[in-house]
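The complex is shown incomplete by one protein chain, all other protein chains being positioned as in the whole.
Order of writing sets the labels: A and B. Residues in every chain begin at 1.
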Amino acid sequence: MARPVAIRVLGWLAVLALLAGLGMAFGYAPREAIQGNVQRIMYVHVPAVLTAYLAFGLVLVGSIGYLASSRAGWDRLAASAAELGVLFTGITIASGSIWGKPTWGTWWTWDARLTSTAILFLVYVGYLLLRGLVDEPERRGRFAAVVGIVGAANIPIVHFSVKWWRALHQPSTILGPEPSPIAAPIAAALLVNWVAFTLLFAYLLARRIEIARLEEAAMGGVLRAR
Amino acid sequence: MTGYARRVGIVLWKDLLVERRSKESLNALFFFGLLLLFLFQFSLGSDRARLESALPGMLWLGFVLAGLLGLGRSFLAERENDCWEGLVLTAGDKSAIYLGKLAANVCVMGAVELVILLLFGLFFDVDLGRAAAGLAIILPLGTLGLAAVGTLFAAVTAQVRARELLFPVLLLPVQVPVLLATVSATQVALAGQPLGDAAPWLRLLAGADLVYLVIGILTFEFVLEG
Partner (left out) sequence: MIAAAGLRKAFGPVLVLDEVSLDVPAGQCLALLGPNGAGKTTLLRVLATVTRPSAGSLRIDGVDALCDPDAARLRIGMVAHGSYVYEDLTAVENLRFWGAMAGLDTSPERLRERLQAVELDTVADDRARTFSSGMKRRLALARVTLGRPRVLLLDEPFTGLDRRAQKWLDEFLLAFKAGGGAVVLATHGFTSALAVADRAIILSGGRLVLDRPAAGLGRDELHRLYDDLIEAPPVGRP
């Protein structure tokens, strides 16, 4: 388990990276010609969705790990990652919505990424709902793991089906960086922000897992699994 | 007959027998289909063009809602007299129970879908003949995808509080991409286009079905012994 010092260092690194990312998003990256400054929200929107995918990937890892070993640590990983995944998915949707309103006049566009993200949001909210309804820790971990695995397997299926559906029906602009070649400053700003988000995620994850561990200990001891 | 196949067979036999005797699901689903028919007629009946373009979506909406009702009740018989416990105590690979239940669900859902389809064809004067070959492939693929996850989640939620609420919350988001594919493919079939046009959708469906089936087989024992 990561030591408290290491976690705190991670936290500060995340703050620094976020500040750097903010600076780059506003200072370094160019102002978009047509959309104006609102396009800069992309530097939140894209890293957020990438981080959400990372989170859901970890949910898959934790779920499989728990089913295979019955060790509570894996379940804590899955649960904490799912919560953060829902958070970052929420950020993705909100930022996409905010981007869309001044740009296309509507709060919601059935853009491929937004649609996929919304579906994932619902899947993992369901995951958290399930966890909330089961009291016994071993059962909760198992049921959640099964749902987590289905949710993760669903991600590529969602990606392809939504992409093809979009290609068929509405060829309007997608929210996101322009197709290659991406200008260097934009790519750099995106990269820095992405790293910042990942660091933030890692910090929050470590903290959340720690809290989960303390909760379990307070509840009368972690069950020694067989 | 190997033990595994025998157990799959006997679960299928038992479920179909119980279904035929109690007639609970079949009746409810049948009348539900009729109700949908009337609703769609009232809202869309006057405009032929709108009706035709909405038909694939309407059909699958009907199938999914009927499926929700039927699937959610998959393990209801097991709650009486501790039969669930009896299933836990059977020796051997528990996935046989999953496959047996899945097969029974597909049979029941398939029967209901066929009836709804024929009714729709009759009352909305739709040429099903030219679409028959395509539908014969699309319907089973779509139903299998719905039932594969539905049976698994039904087993999870059967043991959880607020089952009726949680089951659709868990199942529907996962089904969205499958629905995208089935509705798109059905559109192609009903429009009389060659089935090859829907090939990518069918491939996606087949892939999704395979993934869900494998997950169901591998994880069912963890749900049963939860």
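Annotations
Criterion: contacts are C-beta pairs under 8 Å (C-beta built on N, C-alpha and C of every residue); 3 or more make two chains touch, one makes a residue touch a chain.
As the structure is a prediction and not an experimental result, all values here were calculated from the model.
For chain A, the residues touching the chain absent from view are 135-137, 219-221, 223-224, 226.
Residues of chain B that touch the chain left out of view are 3, 6-7, 9-11, 13-14, 17-18, 21-22, 77, 80-83, 85-92.
Quick note on the criterion: only the chains that are shown with their structure count from here on.
Note: centroid distance chain A to chain B, computed from Cα atoms, is 31 Å. Within the complex formed with chain B, the residues of chain A that make contact are 67, 119-120, 122-123, 125-127, 129-130, 133-134, 138-139, 142-143, 145-147, 149-151, 153-154, 157-158, 160-162, 164-165, 168. On the side of chain B, the complex with chain A involves touching residues 149, 152-153, 156, 159-162, 166, 169-170, 172-174, 176-178, 180-181, 184, 200-201, 204, 207-208, 211-212, 215, 219, 222-223, 225-226.
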